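Only one protein chain is missing from this complex, and each of the others stays in its spot.
Read from first to last, the chains carry the letters A and B; within each, the first residue is number 1.
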Amino acid sequence: MAEHVAPAAGARSGIWSWITTTDHKRIGILYGVTAFVFFLIGGLEALLIRLQLASSQNDLVSAETFNQLFTMHGTTMVFLAVMPLSAAFFNYIVPLQIGARDVAFPRLNAFSYWVFLFGGLFLNASFIAGPILGADSLSVAPDAGWFGYANLTSRAYSPGFNVDFWVLGLQVLGIASLAAGFNFIVTIVNLRAPGMRLMRLPVFTWMTLVTQFLVVTAFPVITIGLVFLMFDRFFGTNFYQVSAGGDLLLWQHLFWLFGHPEVYILILPPMGIVSEVLPTFSRKPLFGYAVVVYSGLLIGVMGWGVWSHHMFSVGLGPIPDSVFAGTTMLIAIPTGVKIFNWLATMWGGQLRFTTAMLFALGFIAMFVIGGLSGVMHASPPADLQQTDTYFVVAHIHYVLFGGAIQGIFAGIYYWWPKMTGRLMNERLGKTHFWLGFVGMNLAFFPMHFIGLLGMPRRIYTYGPELGLDSLNLVSTIGALLIGVSILVFAANAWWSLRHGETAGNDPWGAPSLEWTISSPPPAYNFSVIPEVVSRLPRWSRTQMRAIPDVPPEPVHVPGGSFWPVIAALGIGVLATGALLHTLWVVLAGAAVLVVAIYAWAFEPFEV
Amino acid sequence: MRTLTALALGALMLGAVACGGPYPQSTLDPAADFGSHIDELFRWIFWFAVGVFVVVESLLLFVVVRYRARPGAPEPERVHGNTLLEIGWTLVPAVILILIAAPTMQTIFRTDGTPPEGALEVDVIGHQWWWEYNYPELGITTANELHVPQGRPVSLRLTSRDVIHSFWAPRLGGKRDVIAGRTNRISFTADSAGVFLGQCAEFCGESHAKMGLRVFVDDSVTFTQWVAGQRAAPPSADTLPDLARRGWEAFRLIRDPASNSCIACHTVQGVSGGVLGPNLTHMGSRSTVAAGALPNTAEGLARWLRDPPAEKPGSKMPRIGLTEDEIAALVAYLQLLR
Partner (left out) sequence: MTHAHVTSTGLDSRKLAFWTFIGSECLLFGSLISTYLVYKGRSVRGPTPHEILNIPVTSVSTFDLLMSSLAMVLALAAVARGDRVWARVWLAATAFLGLVFLGFQAYEFTSFVHEGLTITTNLFGSTFFTLTGFHGGHVAVGVVWLLTLLVRSFQGKLGPDKALNVEIAGLYWHFVDVVWIVIFTVVYLLQ
């Protein structure tokens, strides 16, 4: 099915071409669009949460609905928004940055996307699946929190389908992440253009590599935790059964052994993005490239040794608490190093405040706040007052919204011209940034006080006697402002696709390899595989050989395949069968999967 | 623009803080040694954080203002790094972290819950969604409202009958999780008398938000009186006034299904021995109903008895379908159980 032609990127069109695509750029776009839709859903959930909490004793939503909303908000933002938004950039940008024509396993890449899509649809189907499943409410969405502590998740305390959706959906999503993890590790290690030594890799690619190592090591751990939970719920095993001698902390250890690396899975790619955007718009190379790379590696490695800091209140004892406090504080050092290196990058530069740059600056400004509150609850006694309160909610939102989401928006504004060939509107972009920046601080800064003044997280209502009505109202107003800023972004994207100025190869004067080719790049990316002679190919005095617009000889472009989507569908059917406790559906899903794998393996597909 | 925004934000938030209050669950206003130790440590860390915040954000603002691109300016020098500087900004945070870590370790050991000499031990048992308190030394069992003597060390032994909860009375000290199959400890000595609010801090299901608790720190006279009251036998049936006596009968009535009977779940000393719900022997002496969901007034009690799940979603106490007469009688009876 390989075509030995050099078509223009848009030549292969139609819905079928998207379903069967194995082009990393198209898969990147699919990831981006899908994740953005999930981001909107997660955002709507957040707005409903904030509206409910706008005043004390509000009854906009019921306790049951509220518990579903915060569970799905957390689960969605972590697994269906931030991770796949980063994956959109892994897909689109990493091969371009390393001078490759695709990822190592294009079909596996498509498979990852489809499994992610079906996993996300499966989870969200729980909002309307009640009647079909014979439940007495429309929504049977997961309702035990995004870290689903045992034994609240056991059949005895969560008898409905809610937790079933969660335990199965997360396993499906895990498959998608793992498959992508193997793929990108091999791509980055093995598919670099000649001369692209490891220490010449752009920092974004480096952070992608570290992230994927975290994915392939962390996801098996939560998979096992989920398998135990699934067995407990479906087959009556005893893993999280106190009466059988089980220890409820087993889940917490397994979850956070995964969960803390997961935090770095969420934040390292945006850190990589910021490390690309700042040098470009400062017209200066990244200050201390090696240190930034090594600190990223170090954060990744140390991320494995800090998980129990999520458990300071469970009573592990003073010695483990001290050890984990120590390791957690240590991790602040490489993180701080990155911040200072970014500041030094800008020092003495010629700063241009494009929207992408504003978001990168916003990342630094806000991530510092999240980091500092992080150091506060790295101290176990302080954490005893802060954990499970709005103080921690403030912290995670400064890190994940102020940090990860702003970093991702920096990436969107930065690479949008590369992906679409058109520039975004800077005025709308800056409106988006400032509305979001003000909104975020209104929404999340008061949460520090709300927590310190005694409001636990995950409560659907609170009494007026706590005195927290006005702070909560401010926070809700901020959340609405964030919502408006996202609408401005959507308008900007729509506008740009229709009326945006043509971007050209490199609208920013950026240093790295992806800017040497046209926007959007042709299906084969590089007409000839570039020879890399320096870390900043476009800024270096040693010029690399120019890449011709037209390939001198026909380029071999892999064709499409529909087996990845079929295999992914098999997994979706399998999960549905497990949800329904219906053996034949499980077997049917497994059969589809097996057939697809065989067809895939023996399909004449050339890479 | 940025500065203005920041100022406006700050003003708005300070305004919001000023409008609210008093804050009965504030962690910043400790009333026991446990809370004070944490508060001191937190304030120490807080000022370092403020220092770092000011330095980093000022640097950022300086860079943004000073190095904005100017037309015709020469290309910036392509600096790739500076080892000395980088070592510097690795070491400075390390020193700050040591300054934070040392008192942290000290405070960990001071607040690890080891019971001090002569502490009053209380077994705290978490249930969905209420608290059971047993005082082995005093032979008292009560629920949701903990009474402790001012100035005497108290040691709570925490465990759960069902899911994970977390015992948190912020002004007295930090929270600790309440986990089935494990026993955790909180120890504190309260230094001022009063009522301290708290609530469950670990998400524990549908009515997590309504798992409140109150700690009454009593001076020694009040505490002695309270203990005496709790140890007294409830009034015997033949001394009850007419309405309350009908309440006593309604309380003892075996209903259909039997699980709808009051006595299936509740203990009143000498009357019944249910253990699934709170012990009601001295219900009348408490200030709230259903873990703080309602005030313990005739009206509050009646609302609760009429439809518990409406007041507390998912409540294990079902809607029994009591008649208004039965409710009035039960209210009269329960209020007499002082």
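Of note:
Following the convention adopted for this analysis, contacts are C-beta pairs under 8 Å (C-beta built on N, C-alpha and C of every residue); 3 or more make two chains touch, one makes a residue touch a chain.
All values reported here derive from a predicted model rather than from experimental measurement.
Taking the complete complex into account, the chain left out of view touches A.
When the missing chain is restored to the complex, the residue among A:246, A:362 or A:403 that touches it is A:246. In the complete complex, the hidden chain is touched by one of A:254, A:384 or A:435, namely A:254. For the chain missing from the display, the contacting residue among A:204, A:228 or A:342 is A:228, taking the whole complex into account. Set against the missing chain, the residues A:28, A:84 or A:181 yield one that touches it, A:181.
Chain A meets the missing chain through residues 104-105, 178, 181-183, 185-186, 189-192, 196, 216-221, 223-225, 227-228, 231, 235-239, 243-247, 250, 254, 598, 605-607.
One rule holds in what follows: only the chains that are shown with their structure count from here on.
One simple way to say how far apart two chains are is to compare their mean CA positions; for chain A and chain B this gives 34 Å. Of all residues in chain A, only 62-64, 67, 143-145, 149, 151-152, 157-158, 242, 246-249, 282-285, 287-291, 313-315, 317-318, 321-322, 325-326, 329-330, 332-333, 336-337, 339-341, 343-344, 346-353, 361, 364-365, 368-369, 372-373, 375-376, 379-389, 434, 437-438, 441-442, 445-446, 449, 452-462, 465-471, 473-474, 539 touch chain B in the complex they form. Chain B contributes residues 5, 9, 12-13, 15-17, 19-28, 35, 37-38, 41-42, 45-46, 49, 52-53, 56-57, 59-60, 63-64, 67-70, 73, 75-82, 85-86, 89-90, 93-94, 97, 100-101, 104-105, 107-113, 128, 162-164, 166, 168, 170, 173-177, 179-182, 184-185, 197, 199-210, 313-314 to its touches with chain A in the complex.
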